[in-house]
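Every protein chain of the complex appears in place save one, which is left out.
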Amino acid sequence: MTNTPPVDLAPGPAKPAPPEPILSVNGLTIEFPGRGRGAETATVRAVDELSFELAPGGALGIVGESGSGKSATALALLGLHRGTPARVTGEITVDGTAIHTATDQEIRRLRGSRIAMVFQDPLSSLDPYYSVGDQIAEVYRAHTGAGRRAARDRAIEVLDRVGIAEAARRVDARPHEFSGGMRQRALIAMALACEPRVLVADEPTTALDVTVQAQILDLLSDLRADTGMALVLVTHDFGVVAAVADDVLVMKEGRAVEHGPATRILSRPEAPYTKTLISAVPRIDTPRPARGAPSTDVLLRVEQLHKHFPAPGGFALRRLPALRAVDGASLEVRRGEALGIVGESGSGKTTLARMMVSLLEPTSGRIVFDGEDLTALPERRLRPSRRDRQMVFQDPVASLNPRRTVGESVAEPLRAHGERDEQSIRRTVRQLLEKVGLETAHYDRFPHEFSGGQRQRIGIARALVLRPKLVVCDEPVSALDVTTQAQVIRLLADLREQLGLTLVFVSHDLAVVRQVSDRVVVMRHGQVVESADAETLYTNPRHPYTRTLLDAVPVPDPVLARERRAQRKTRALAQQRLEPRLT
Amino acid sequence: MRSLPMATFLLRRLLGAIVTLLVLSVIVYGLFYLLPTDPARMICGPRCSPQDVAAVSRAYGLDQPIYVQYWHFLAAIVAGRDYSTGPSTVHCGAPCFGYSFETGQSVDSLLLSALPVTASLTLGGAVLWTTFGVGAGIASALRRGRLADKTLTGLVLASTALPPFVLALFLILLFCAYLQWLPFPNYVSIGDDPVQWAQSLILPWATLALLQAANYARLTRTSVLETLNEDHIRTARAYGLSERRIVARHALRGALTPLVSLLAVDVGPVLGGAVFTESVFGLPGLGKLLVGSVATVDLPVVGAVALLAGAFVILANVAADLLYVAIDPRASIR
Amino acid sequence: MSTTALTAAAEASQEPASAAPTGPRALWRTLRRDRAAMAGLVVVAALVLLALGAPLWTAIEGQNPYAYHDNLLNSALGGAPLGSFGGIGGAHWLGVEPQTGRDLFARIAYGAQVSLAVSIGATLLQVLLGVGVGLAAGLGGRFADALLGRAIDLAIAFPYLIFGIALLAVVPASFPRPVLLVVVMAVLGWGGTARISRAQTLSLRTRDYVAAARLGGSSTARIARREILPGLAAPVITYAALLLPANMVLEAGFSFLGIGVRPPTSSWGQILSTATTWYYADPTYVIVPCIVLFASVFGFVLLGEGVRKALDPRAANGSG
Partner (left out) sequence: MRTRISTSHPRTSHPLRVTALSIAAVSVGAVLAGCSSTSSRSSASSAFSAANCKGGTLTVLEQGSLSEFDPARLYTSGGGQIPALFFRALTTRDRVPGAAGDTVVPDLATDTGEPSQNATVWTYHLKPGLKYQDGTAITSADIKYAVERTFDAQLAGGPPYLRDWLVGGDTYQGPYKDPKGLSSIETPDADTIVFHLRKSEGGFPYLAAMTQFAPVPKAKDTGTQYADNPVSSGPYQFAGYTPKKQLELVRNKYWSASTDSQRLACPDKIDIQSGLDATVINQRLAAGVGADKYAITTDTSIGPTQLAQLTGNKALASRVITGAFAETVYLAFNTKKAPFDNQLVREALSYAVDRQAVVNAVGGSSLATAATTFLPNQSALGYHPYDYFPAGASGDAAKAKQILAQAGYPNGISVTLNYENTDDDGDGPAVATALQAAYAQAGIHVKLAPTGTDSDAFRAVVGDTANEPGLSLNTWGADWPSGAPFLTPIFDGREIVQGGGNFNLAQYNDAAVNARIDQINQITDNTAAQQQWGDLDAQLGKLALTVPLYFPKNLTLFGPGVKNVYLSEWRGTYDIAVVSVK
């Protein structure tokens, strides 16, 4: 760390009298000392010689995949690496204060008042023990020395500003009493309390449903326009960047790959990495190349399916209303097709998927698979049909037993079905590993030695080892980076082609679903809202909910994004706020 | 996570507790029935003829089948029971645990006289062990990796390796015999003389504290470190709150919450009688009552203390759950 | 003590699924770097050597644990050993017991056999019972879980001393005492392991890899064996490592109350219960067994703590 403050804060190409930047980063390098033993102790350079500037009122989107160093950068802007083992070098100046040389006292005064930050997970980012209002007031008082009353009034004021209805009443609610979107609004309100000049938002919408995401992004844009604060938005999602940012900085492995206006980068990326990245983004407005004529032969039919989770309790005198996770859903899966099931969180799509493979027993309704009515079959009778219906799970971490080699995990279904020939098992598994893009030598490795995408490939291999007729994929790519996502989607498509699989693809991501599916079913509150072939559904949705969903999807196109935002605003005015309050 | 209404939860836990206590009482009764010792002979004394023993057996209803005796025992708890004192009859109001075979005292009064002692021991001990344990844990966490932390960790582990009876005896020997800083422990009730009460309990408290504080220190340390790693602490830092405020207001609150539940869970068994501590210090509490009555096959007392001790453990667990729900806004009752 | 272990094990069960598998070799590698755990291991190893080689050591010393030596005692002084430091000398390495004149080293060495055998046996049985019940409760249906869950609650709520004293009194004298102690302690102490196993099973059974195994056609028994059991290892081993010293203390406690192993068999608890009153007349007789018991338990605690840290990913994250 250098002791001399930077003399020239604006290197780079000469521009016509740029305003004094509110934020400037010069040669930022962040290293984490390696933890662990012997050879593994090498330091990890998370950010490498990063430099950028942000004009007052500007909006910069920092985009990158996981491990690109984008979050470490965001934290460094507030000096949050202080007191941790991380080594930070380079210069950061925020509103005239040099973060790298300031005393702890100065930094503390800066944080929250001139530069504020909003985090990814709004629930864990708020102290569960204190009311939202208290937490906002606390920050306000810490920086202004205001009295209790004044601070509380300020809290109500900012909560109202971020669109919390009845802010005066809600001010005393604790974070868990808020829905996800409201929590993020509250966090933004906290950021607003002292009217900062810069707001850093680290993946502020990643944990939110698509409709809520749209609202939060709109809010950020509005606030920026109203207060003139600058915005640093860290995200993995080009759609989000397009919605909010003026400038884009693309990061890879700690370095800036490309930096420029959003409109230019999103439409005409120059760096090869940016190109790959953007091309990997599934576009909701891009139709999937048409395939052969759809089959009409029904492989799986679901009729009036219900799944109610009982309110827990043995001796309860009065039964609580059950949670109706799936509430009368009917659909059919045709042989050889790829059916997409879309819905927001809580729509019942995962429950439905699990019932399709008999991991859950329906409360009522019928499931007919390949002509056989599976309803209420005992486990023993069910087992033969199980091998025909397999599943790929969402979380590539949780779906593999960490204590068994991946080969064993893939081989387990064979063994469970009585295969005893060790040679043949190994051969089958190895072939399969190769088929999903892994190496045969991976057989004896443990899951933690693999990346997320690789683990998902292992999961797919395991689902295929019994040569099933139907594979239900439950959010198979939502935990993956965008490039990996594209690879896995391609793999699924290829395998389907090769093996003649029938695929059910469950996802919250309408764009992904469009890339994969022949037909799409939209779910909401446990019911099927709309069901149509993909083309029709995306171009001409009939149900208003489908339309809302489609409108909310961020598109990596700033112009389109602006249009959409205007549309949403009008509709919102008409509809009032439609954010559902989760319990 | 959906939550149950409090009343339903309580009712359910209560029913569960009653079932558990019933099973527990059946086991205690059954076991003592299997004992080779005949309570009637113990009541009658060593020089009794078989006829005398039979008469005593009849007088105390010990000649009835075990299930009848058990039923009377249960019924008395719920509805009270009439007892013949010889010249007249007394009613023992519910919850009536009967009369001690050994002293002829009403078991209820024995429990009532033992309970304050055990309660004094437990509550004082709990205050002490919590204070020390939590204090040490916090200090250790905030000075992580330094000498103070390592010393504390070592001491904490060492104290878990001490059997309570050895620890208690050493404390007596050290403070009463060698140093003579304290008089030999002799329990005085708080109503009689609060100063002597406290004085008589210092060493028992210290014993419990030394045995338990270790656990709390370790958990506090872990919990504080963990909470300091939580996102909302990062938020507090990102909003410029002072480090002291962050630790005092945000980290400790979250870190200490689970300990409240743990405290409730730990207090339960001690309330049921810290057998070794009470024995060594001669505290006339439930634990001592229990050991004494087991030795003399004083079934009414054994049954009552066992039930009470079991009830404390169960209630403590319920209390722990309730506290957890009350304190942690994120929790819901399952 | 039991809550210590319970909570410690609960910590260990919070293992992120991505953690590296913790085989015995990995565990050993981690332990070897833990100086405290290694110190504990040395103590434990010494203890095991002392116990296993008791006949050999006492033969070298030329003593046995049962022979009385009236001539080494001062009868007028209550039977205190003649000579300083409790009669320590070449013939009696640690002196002799007051009132009997039996060789203290031999008593301690043979006592180690009882202490170790009982505490290890009890721990193994507790773990076996606990894991069995916990698995059954966690994987069985609602009814089985409710029933077994209640049984676990009962086991934990049971005032163990009543039960222990009564049970030890009921069983006929001909039943081998150490075996009885093991059984009684196991019957009293399986609740903790069961609770941990059940909780861990309930948590593991919701993991996707268990669902995948079910889809792959594995039966419940196979799932229990292949998918759940390995996942129970870390918390259960952690718990057992702390349960063992607790059992050692409990065994001493039972002997202290006079319901442990029977004379003339030697046991540390028995030695301690008489020794504690000899603090003035024969301090050696108090100090030696206290140090031995304390060191042994402390050794196990250190080792257990090391195991816990090695298996607890959060401890590895710098909080240890």
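The letters A, B and C name the chains in turn, as written, and every chain counts its residues from 1.
Note that in this section a residue touches a chain if its C-beta (ideal position, glycine included) is under 8 Å from a C-beta of that chain, and two chains touch if they have at least 3 such contacts.
Since this is a predicted model, take the numbers as computed values, not measurements.
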Neighbouring displayed chains - absent chain, whole complex: B, C
Per the touch definition above, residue among C:91, C:146, C:281 or C:295 touching the missing chain: C:281
Contact residue for the chain not shown (choose from B:48, B:74 or B:260): B:48
Missing-chain contacts mapped onto chain C: 66-68, 70, 73-80, 98-101, 165, 169, 173, 258-259, 262-264, 277-282
Sites on chain B contacted by the missing partner chain, in the whole complex: 36-38, 41-50, 52-53, 55-56, 58-60, 83-88, 90, 99-100, 102-105, 110, 113, 172, 176-177, 180, 183-186, 279-282, 284, 288, 292, 295-297
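Basically, only the chains that are shown with their structure count from here on.
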Comparison of B-C and A-C by number of C-beta pairs in contact, larger one: B-C
Geometric centre distance via CA averages, chain C-chain A, whole Å: 48
Distance between chain centroids, defined by C-alpha means - chain B, chain C (Å): 23
Overlap residues in chain A, where contacts from two or more other chains coincide: 314
Touching two or more other chains - residues of chain B: 16
Chain C-touching residues of chain B, taken from the complex the two chains share: 16, 19-20, 23-24, 27-28, 31-32, 34-37, 144, 154, 157-158, 160-166, 169, 173, 177, 211, 214-215, 218-219, 221-222, 225-226, 229, 262, 265-266, 272-273, 275-276, 287, 290-291, 294-295, 302, 305-306, 309-310, 313-314, 317
Chain C to chain A touching residues, read off their complex: 16-22, 33, 146, 207-209, 211-219, 222, 226-227, 230-231, 318
Of chain A, residues touching chain C in the complex: 35, 37, 314, 354, 357, 359, 383, 386-387, 389-391, 393-395, 397-404, 409, 412-413, 416-417, 446-448, 459, 462-463, 465-466
